[in-house]
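In this view, the complex is presented without one of its protein chains, the others remaining in place.
Here is chain A:
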Amino acid sequence: MIGGLFIYNHKGEVLISRVYRDDIGRNAVDAFRVNVIHARQQVRSPVTNIARTSFFHVKRSNIWLAAVTKQNVNAAMVFEFLYKMCDVMTAYFGKISEENIKNNFVLIYELLDEILDFGYPQNSETGALKTFITQTGIKSQSKEEQSQITSQVTGQIGWRREGIKYRRNELFLDVLESVNLLMSPQGQVLSAHVSGRVVMKSYLSGMPECKFGMNDKIVIDKQGKGGEGATGQSIAIDDCTFHQCVRLSKFDAERSISFIPPDGECELMRYRTTKDIILPFRVIPLVREVGRTKLEVKVVIKSNFKPSLLAQKIEVRIPTPLNTSGVQVICMKGKAKYKASENAIVWKIKRMAGMKESQISAEIELLPTNDKKKWARPPISMNFEVPFAPSGLKVRYLKVFEPKLNYSDHDVIKWVRYIGRSGIYETRC
């Protein structure tokens, strides 16, 4: 159970301090600052144990969020909570920054009181929270409204209140994926996986019952026996987690995803795949050492998707040795620059169509040092954004049923979008 929660700025000054349990003393605040924020070496572990007290921290830009406990808690739970906390704060006042936190500290304390009770996480659904923690000041509520809030917060469907009405019933579905890759210099895939999320934004009236379908292999196979025949490719999902609104019993039994969505935005599911991943780019590096003081680098990137699609925000980062004293770069497409502060050559291309290739070559001059240790040759990394799902996931349908109100599935306007981004996309050189 979380004993307390602290928020620090980059200097280690405490912005928010909320202690839930007596076993966390005042000195815990300082202990974290001294041992983690101001530590001589950079602290890379997200969990730090200081004097029998565990500190779990996450960092958002320059802000540190630290949960403290003296007990043996489930670390995954604590981090899940911290991330949720970040989501809630973003939903309330936008970007998490020192300025914003200082401006909203009353609100944050209010939120902390609500989503943690004696260190136990409570309902942290933004939609639900927004009904009774508002930024517009206290407006006197009628008895009816109050009892409604109570029954809603304590009721069976805690994430959606009744009586929502929209003139236009609309629904947005985003499939967001990030593809991770580690490739050997020879082009052999050492590890690759896609972690994706399905985010849904719904503006639907009443209490609609939704059903979501995708090209999950198990489902397709089942249906394949039934009739239609499995024409499209199906994907094998390694593991997935759902939003609390999804009926898990139904998923376990029939593998169908049915739910009553919360109003507004929610993350419907998270999943991970490792098989049959479409790698949008291939990086071919060529590094040649010319004597002790010169290095020649040539990198070719090839795009590997339908020519009609356009990849965006492409950035290739080629690390340079620590004793680089000068760099000359030539590239055909985009812009490339040696960034001394990051010890890397950064090559940026705005747009690139599928089935194309592009190349950069650089000459790196080195300063001879008396250091015997060789340059470790860190991998070349890449960033991009493509308009398809590298895992191959497809949304097959999303049906909406609202028996009480008179609108049907056809009246709902639905939007689906696929975005594939790079996670850690690296090629060794």
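Note that in this section contacts are C-beta pairs under 8 Å (C-beta built on N, C-alpha and C of every residue); 3 or more make two chains touch, one makes a residue touch a chain; residues count from 1.
To be clear about the criterion, contacts and distances are computed from a predicted model.
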| item | value |
| --- | --- |
| Omitted chain, identified by the protein name its UniProt record gives, among "Anaphase-promoting complex subunit 5", "RCC1 domain containing 1", "AP-2 complex subunit alpha" or "Mini-chromosome maintenance complex-binding protein" | "AP-2 complex subunit alpha" |
| Residue touching the undisplayed chain, where the options are A:35, A:343 or A:383 | A:343 |
| Which residue of A:162, A:296 or A:365 touches the chain not shown here | A:365 |
| Per the touch definition above, residue among A:27, A:49 or A:62 touching the missing chain | A:62 |
| Missing-chain contacts mapped onto chain A | 10, 40, 42, 62, 322-326, 340-343, 365, 367, 369-371 |
